[in-house]
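Submitted below is the structure of interest, expressed as structure tokens.
As you look at this complex, bear in mind that one protein chain is not there, while each of the others sits in place.
So, chain A:
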Amino acid sequence: MSVAWVGSQPVSLMDAIQNAAKLLASSRCPVFTLDTDVHGTRSAIALAERLGGAYDHGLGETLANEVSLFTNHGGMFTTPGEARRRSSLIVLVGEIPASHHEMLESWAASRPDLGDRNKRLWFHASGSGTVSADTSKLVRKLKAVSLGGDGLSLEGALAVLRAELHGRHVASPLVNVAQFRQALNKSQFPVFVFSGTSGEAAGLVMLQGLIADLNKNGRASSVFLPADDDAWGTALTSLWMTGFPPRTGFSNSLPSYDPVRWDVQRMIREKEADLHVWMSTRGDETPPARGRIALISLSKNETPTAGAAVTISVGKAGVDHDGVTYSSRVGTFRAVAASAPSQLPSISSIVQQLAEALPGRRALPC
């Protein structure tokens, strides 16, 4: 079985590496789309730095929205484990991605064993008619009490909740606020659970303000559940390597973060970039068919990527080879062993070979 192609022609891996290196060396503005494990991400960022390129995640738009809460405001966060063990009052905020429902249901089946140890109470702050059927089902299963109001968006509901907890006037009250206030008084550690897809960034900033208010007289925190664990892992890896999340570029050899300027899809669409390096181990993913610039595809596919100058088939961490990925359940990185080891190379090893094939033949630092 072939793992490398130039155009649609099968070639040896070495030929594909040489062809890709030629494209990289001659590119004026290479851009990288990442969707891989920690080692692959580290190698790709190191290569982007060497080439003066820019990088983004495959789910760049969603990730940029999640990151904006951290870059534009900040907040108070705790881990899922801490919330499960210490909190007797959980407030779900807006839409919660389905991938986290099982974890929340497991919390409902347990009682906090540290702190106040009371039976756990659940509330759900939401805008009218803005949550999916899956989240509505979860809310019913958890018997979460609704905190919302007629015609109120999530942003409006959170603003009203914050104002009402201050005892200030509002034009449109929320339902069940008295019940929530009572629960709040009893709880030693209320926790708000939200995702980057829960609502607009402004609403999440309001939520963090509410949590800061509660911390003036007690303890409260929030659990952030990313829309996609791999994407959030890429964000954290990027942070420790460059100080910035994805949508970072290496103009003048220094990293700079700008979620608009280094939006890789925009750069391709507007023809600012002249070479796109697409790295995806998700399986059967194809790069968006926008813009007509040269494409190098490192992806977990058995066939050449349509329109790619060079395609190299790669394995996925945790399936084809061992690796390290982010897990929102534990709130940090974890090692994953290969479940079906294969001969497919890792993205990290291919990127290393690409770096060594570039003029200067220097290995990457990671």
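Rule of thumb we're sticking to: a residue touches a chain if its C-beta (ideal position, glycine included) is under 8 Å from a C-beta of that chain, and two chains touch if they have at least 3 such contacts; residues count from 1.
One rule holds for everything that comes next: contacts and distances are computed from a predicted model.
Trainee: Looking at what's absent rather than what's present, what does UniProt name the missing chain, "Acyl-CoA synthetase", "Formylmethanofuran dehydrogenase subunit C", "Helicase XPB/Ssl2 N-terminal domain-containing protein" or "Nodulation protein E"?
Mentor: Of the names offered in "Acyl-CoA synthetase", "Formylmethanofuran dehydrogenase subunit C", "Helicase XPB/Ssl2 N-terminal domain-containing protein" or "Nodulation protein E", the one UniProt assigns to the missing chain is "Formylmethanofuran dehydrogenase subunit C".
Trainee: For the chain left out of this view, which of A:Q18, A:N65 or A:S251 touches it?
Mentor: A:S251
Trainee: Which of A:V6, A:L59 or A:V205 touches the chain that is not shown?
Mentor: A:V205
Trainee: Give the residue, chosen from A:L13, A:M76 or A:A163, that touches the chain omitted from the document.
Mentor: Considering the complete complex, A:A163 is the one touching the chain left out.
Trainee: In the whole complex, not just what's shown, which of A:G94, A:G233, A:P259 or A:P345 touches the removed chain?
Mentor: A:P259
Trainee: In the complete assembly, which of A:L152, A:A183, A:V264 or A:V314 touches the absent chain?
Mentor: A:L152
Trainee: List every residue of chain A that touches the chain not included in the displayed model.
Mentor: 27-30, 51-53, 68, 71-72, 149, 152, 155-156, 158-160, 162-163, 166, 168-172, 202, 205-206, 209-210, 249, 251-252, 257-261, 272
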